[in-house]
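One protein chain is absent from this view; the other protein chains keep their places.
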Amino acid sequence: MLDVIFEQIFSPPIMFFALGMFAALIRSDLKIPPEMSTAMLLFLLAAIGLGGGVGVAKVGIGGVLGPGLAATFLGVGISLLGYTILTRLKFDAANAGSIAGHYGAVSAATMVAGLAFLDARGVYYEAFVPALYPLMDSPAILTAILLARFAIAKTKVGADVKVDMPALVIGSITGKAILLLVASMVIGYIAGYEGTKPIMPFFDDMFRGILCLFLLDMGIVAAARLKEWKIVGPRLLVFAFVMPPIHGIAGVLLGTLTGLSVGGATMLGVLAGSASYISAPAAMRAAIPEANPSLSLVASVALTFPFNIIIGIPLYYIVAQILIV
Amino acid sequence: MLDVIFEQIFSPPIMFFALGMFAALIRSDLKIPPEMSTAMLLFLLAAIGLGGGVGVAKVGIGGVLGPGLAATFLGVGISLLGYTILTRLKFDAANAGSIAGHYGAVSAATMVAGLAFLDARGVYYEAFVPALYPLMDSPAILTAILLARFAIAKTKVGADVKVDMPALVIGSITGKAILLLVASMVIGYIAGYEGTKPIMPFFDDMFRGILCLFLLDMGIVAAARLKEWKIVGPRLLVFAFVMPPIHGIAGVLLGTLTGLSVGGATMLGVLAGSASYISAPAAMRAAIPEANPSLSLVASVALTFPFNIIIGIPLYYIVAQILIV
Partner (left out) sequence: MLDVIFEQIFSPPIMFFALGMFAALIRSDLKIPPEMSTAMLLFLLAAIGLGGGVGVAKVGIGGVLGPGLAATFLGVGISLLGYTILTRLKFDAANAGSIAGHYGAVSAATMVAGLAFLDARGVYYEAFVPALYPLMDSPAILTAILLARFAIAKTKVGADVKVDMPALVIGSITGKAILLLVASMVIGYIAGYEGTKPIMPFFDDMFRGILCLFLLDMGIVAAARLKEWKIVGPRLLVFAFVMPPIHGIAGVLLGTLTGLSVGGATMLGVLAGSASYISAPAAMRAAIPEANPSLSLVASVALTFPFNIIIGIPLYYIVAQILIV
């Protein structure tokens, strides 16, 4: 299975991320104009939302209700659990929210690897599995952002001052990241596969290419803050290896309870166990700019992703086989 | 036919326009960087021009001469008529020019709906019909911009001062919107279908996707000026419903006179009756920045477009059948 890991580490988006870090460390003048960075961010958020909305529209809300609720529950739950644990590990609210959101959200590459794992073994899985992605991803990101923004607002107004909850909720929802993500999902859901076809050469085909240049910028940003990573390293290292199997097995369990097949339950485990480095970095950068992207990206890309590919996917499959007989 | 309208209203570009208005109205921090806005504008103008030039090259200038002249005459005439009426309705020169240009120019979506209407009924139409689009669209936009720019220049220099006509014409033609539009059309015409093939994955396939983000920005801009719309609302509402059938029937008449078939004459009516919300907003924003884009866009998208889909297209078809027997 080493080839799958290497294939991913040496995938262009991840290598462009490394290039960005390298460029910053050797003090190169390679920089991304802020306006280009914002443009790519807006593009990625709209593209993620549209894809998610189309995914839900494809299977219909009814057909995906049980597993969909399970996916949403997992996304929200993992973000809540992660945030609680990370704040106890002395992470500040911004980083705890950002990292928790990364772990609640889903890694597309891990999902693809999981599906390939099942395909190679001829294991049946429900066709709507990819639609569970946005149902776990967006609620997880939303939960994590709300947790962090509430906590940050509380700090700023002082301990003896009441937090203006409704204003915070409205502020969080009208923030550009969530607004564009949710609105694009609604647009994708309403327009559906046929309606979004003419715009998908832009929003779908360009996605991974633009992601390369976006992660190049993320790498430059991450490297500039790499020293912070050293401070919190050990605690996050433990988190990155201990939490994924807990999330993944919870996913398999909930998949089994909502009537999924062995393959489907395995996949819900894979989605829950994975940590995002596509949708979450884009959303977090916009909604929690105080957080250090190197923490969450290094943890999710360099630690949790290989763990899931080597140990996680086979583990969730074995657990699903034990639970469903 | 209600499904066709809903399909259009709930098409992604129009929904992104609505999202932009919504975001501005709820005071979200969702903003498009000005440089990104300019970049999208330059792209859209070049893409429209290239597509138009290729369209003319495809059929050859000779083959499309009669109907082409009719299309150009209609484009220029509708802009002139619209400008005259709108200034009498007390619109200022900038808005009169912008709105007149929108109505002189053509809506691609309405054209597609018209062709689909004929296809569904098995009605024959000339294959070069799509090439009439740019022959009506560009002259209409040019006429409207010239009218507005002349009038605005006249106001600025005062009543007793002679307007420097040649400078104005040169200024209008060397303005970035018209220069890029016309030059791109020339480039598209010279390079032709084969010559532009390698660049069309960018200029053609990306068009509607980038249009979404452009209209998102237009929505933000439009909403910020929505109160002006309330002032002029009733007059523009009448214009948006009364003029299209007049333009459309004139189109059918001219189509008949230039020897088009029932289907072809219907289509010239559809093109004339439609109001642009793709090429015109891009051109007008660059050439008449003083105009309020919410006026023209709301009128063409929200009023004239549905009118044409429901009543216009069948009406022009019936008129064409009566005229050609």
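First chain written, first letter: the chains are A and B, and each begins at residue 1.
In this text, contacts are C-beta pairs under 8 Å (C-beta built on N, C-alpha and C of every residue); 3 or more make two chains touch, one makes a residue touch a chain.
What you are looking at is a predicted structure, and each value in this text was computed from that prediction instead of being measured.
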item	value
Touch with the omitted chain, as defined above, among B:Ala70, B:Leu132, B:Leu180 or B:Ile220	B:Leu180
Hidden-chain contact residue, picked from the options A:Met206, A:Ala224, A:Ile311 or A:Ile324	A:Met206
Interface with the undisplayed chain - residues on chain B	33-35, 38-39, 42-43, 46, 50, 174-176, 179-180, 183, 187-188, 190-191, 195-196, 198-203, 205-206
In chain A, positions touching the absent partner	7, 10-13, 15-16, 19, 22-23, 26-33, 35-36, 39, 201, 205-206, 208-213
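What we mean here is this: only the chains that are shown with their structure count from here on.
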item	value
Centroid spacing, where centroids are CA-atom means, of chain A and chain B in whole angstrom	41
